[in-house]
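With one protein chain held back, the other chains of the complex are shown just where they sit.
Labels run A and B following the written order; every chain starts at residue 1.
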Amino acid sequence: MRTGENSTRTGSSLSLRGLTKRYGSLLAVDDLSVTIPKGSFFALLGPSGCGKTTTLRMVAGLEDPDAGDIRLGGLDITHARPHRRPVNTVFQSYALFPHLDVFENVAFGLRRRGRKNVQPAVMDALDLVELPHLARRRPGQLSGGQQQRIALARAIVNQPQVLLLDEPLGALDLKLRRQMQLELKRIQTEVGITFLHVTHDQEEAMTMADTVAVMNRGRIEQLGRPADLYESPVTTFVANFLGQSNLLDGEHAGDLGTHLVVDVRGNKLRVPRSRVSSRDRNILVGVRPEKIRLRAPEEFVPENCNRLSGGVVLDASFAGVSTQYVVRMPWRQDLTVFSQNLGIGERFPAGSTVTVAWEPEHTFGLDAAAAGAPERPRTDPRES
Amino acid sequence: MSITSVSRVNPTRPGGNRRARPARSEARRRHVPYLLLLPGLLWLGVFFVVPIVTLLGTSTQTRVPGGEIGEFTQTLRLANYWDALSRYQEHFGRSVLYAGVATLAALIIGYPLAYMIAFRAGRWRNVLLVLVIAPFFCSFILRTYAWRQILADEGTVVRTLKWMHLMPEGASLTATSFAVVCGLTYNFLPFMTLPVYASLERIDHRLLEAGYDLYGGPWTVLRRVTFPLSMPGVVAGTLLTFIPAAGDFVNAGLLGTTRTQMIGNVIESRFVDLNDYATAACLSFLMMAVILALVLVYIRRTGTEELV
Partner (left out) sequence: MSVLTRTGPSRARAVGCRRTPAGTGGHRIRRWLGENALCVYAALALGYLFLPIAYVTVFSFNDAKRSNIVWRGFTLENWENPCGASGDVCTAVRTSVEVGILSTVLATMLGTLVAFALQRYRFRGRTVVNVIIFMPMATPEVVMGASLLTLFLNMGGVVTLGFWTIVIAHVMFSLSFVIVTVKARIASLDASLEEAAKDLYANDLQTFRRVTLPLVAPGIAAAALLAFSLSFDDYIVTTFNSGTVNTFPKYVYTSAQRGIPAQVYVFGAGMFYLALLIVLLGELLRRRRSRGS
C-alpha cells in the first residue's frame, strides 16, 4: 500500500455522467458529468449549497441519484449499496466510533470484509498517519487533528479505489489546517489512491489538488488545473470565487493578431485572445488585484501596458506583506489593488490621484452574460 | 494550457435512467415499522385503551334493582355524571386545594434547591442530583408511613414543638389536612426539583453576566432574568407535581381521616369496597376532566410552548 508503484492497482478512474439529484423542488445536482482520472487528487470546490457534498454522497452511496450513472473503472455502481462499493469516506465530523478504541476503529472495515489478521494492516495505516502510539486510546481522548488523521487511516487501510473527503479540515484551526493540507498531499502521492476532496476553501483546493472543479448551483462551471482556473476563469462566478477580480464592462473594438482590443470607458485595453472565453461583442475585462501597479499621474508607463488613469485612492490598508488599495475610477467603479510592500512607507495615501496599470498578458475576458453572471462588477450603489 | 469548461454534456446513457432499488426489498422495508410497533402497541391497546373505553361505558350504567351487589346494566344514563359531581364536589375541591398547596410548597422548597445545584454545586452536581432522587429507592409507602410516625403525638417533633409552646397542648398533627399536604409535598418534591434544575442548567451564564453588567443586583437578576428563563422547567415541574398529586389517595389514606379524603380515596372505596362501579367510573373521568381543564388554563396563562 505504501509505494506509488502500486498506483496502477489502487487507483481507478471515476466517471459521473448526467448525475442529477432533487430534494423536493430544490435541484441540488443538475446533470453533472465529469471524469476523474485515476491516481489524481481532485477537488470539488464551491460555496455551501452548490451540490458538492451531495455529489460526494452519491458517489459514496449514501444518497440515491434521481438520474445519471456513476462508473468506477468501468464498473457501474450507481445504485449499489454503500457497503458494496470499493469506496471509502472521510467524514466532516470524522465519525469515529466512540465505543471502540482507535485500533478497532481502523480495523472496522477490514473485519467487516472478513479479514482475519488485521494487525499488520492497521499498524501500517497508523504509521502512515504517524500515530501508532495511540492505538489503544478512545476517540474521545484525541485532539481534533489526531481524530482527523485516524479517520483518514480508517479509510485508507481498506485500499479503496477512490477516497472521498468531505471537508475534512473544516474544524481545524489555521495552523493545523495548513499542516494537514501538506500531510494529505504527501499521503496521496505516497499511496497513489484517487482522492476526491470536497471543500469550500479555495486556498485549500488550489494548494492540494491536481485538478479543481468549481461548482455552483449543482453544476460545474469550470474544471482544470488550479493555476489555469485562477489566471483564466471563464465565468464571473469562478473569477470572483477564486481570489478577487476586478471586472470592467467593455466592447470589442478591434483585433491585433494575438490580442483583442477592448474599449473600456474610452480606454483601449489589450486582452490575449487565448484568455477570452466570449464570442460576444460585450466583454467583461478582468484583472487580478495583485497584477496591478499604481503609478503617480506623471510617472512613466510603458506603451504596451494596459492603463486606466484618473483613479483616486479611497482607502489604503497596510496588511504587512502588502498594502490593499481601493481606487475609485472616474466612472464610479471601485478597483481593488494589492501592492507588495517592497519599500518602507506608504506610497499612495488616501486621496491621491493614481494611474492603474498592468501587463496585457495578465488580462482575461469573460462573457458578460455568462452562466453564473449574477456577480456583477462592484459599482457604486449610489449610481443606480 | 487550454481551458476545459464542462457545463453540459449529453452523452448516450446506457441504462442510466434506472430509478430506485429493486422493488422487493423496498416493500420489505415498508413493513418493518409496523412489525416493530405491533407487540408494544397491542399491549397498550388491550390493557390500556380497551379498559379506559370500557370504563367509559361503565360510567353510564345503573344498578340492577334487586340484583346482586356489583351487577350493572347499560342504560346510557348520563345523569350519573351529575349525580357523582354534586355528591362529591367537596372532595373535588379538596383534591384541587391540597394538590395546589402541595405544588406551591414544592416550588418554594424545590426551586432554591434546584438553583443551588445548578449554579453553586460545581463538581458535586451529579452527587446532589442522585441525593435528590435517592429517597425513591425506599418504598414510598414506607416513607409516607414514617412521616405519620414522625408527626405522631408521642413523637419527638410534636413533643418539642409543644415544649417550645409553638403548638397548643391538645392539638395533634396527624390525621389533619396539614399532614396530608405535607405528605403530598414530600412525595412529589423531586418531581418539581428535577425539571426546574434541567431548565436552570440550560440557561446561558452569559445572560446572567449581562444582567449584572447592566447594573442589576442579585435579586433583580433572579427576578427578571433567571426566573423567566426557567419558566419551562417550572411549568413542567408544576404539571408533573399537580397531576399525580390531585389523583393520589395514599397520602390521604395514611396521613388523614375521613374528613380529609381526596377524590382518589372516594374512587377507590367506591370501586373496591362498595362495588359501585358506575359512580367510580364517573368520578374517574370527572377527575381527569377537571385536571385537564386546570392544566389547560395554566398552560394558557404561562404561555410556554415547550414543556421540556
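Things worth noting here:
Going forward, a residue touches a chain if its C-beta (ideal position, glycine included) is under 8 Å from a C-beta of that chain, and two chains touch if they have at least 3 such contacts.
Everything quoted here is computed from the prediction, not taken from an experiment.
Across A:A28, A:L44 or A:A60, the residue that sits in touch with the chain not pictured is A:A60.
Note that of A:G109, A:G145 or A:P360, the residue touching the chain absent from this view is A:G109. Contact between chain A and the unshown chain involves residues 60-62, 81-83, 87-89, 91-93, 95-99, 108-109, 112-113, 136-137, 141, 154-155, 158.
With the whole complex as reference, residues 32-34, 36-37, 39-41, 43-45, 47-52, 54-55, 58, 109-110, 112-113, 115-117, 119-122, 126-128, 130-132, 134-147, 149-150, 152, 154, 186, 189-190, 205, 208-209, 212-213, 215-218, 221, 243-244, 246-247, 249-250, 253-254, 264, 267-268, 271-272, 277, 280-281, 284-285, 287-288, 291 of chain B touch the missing chain.
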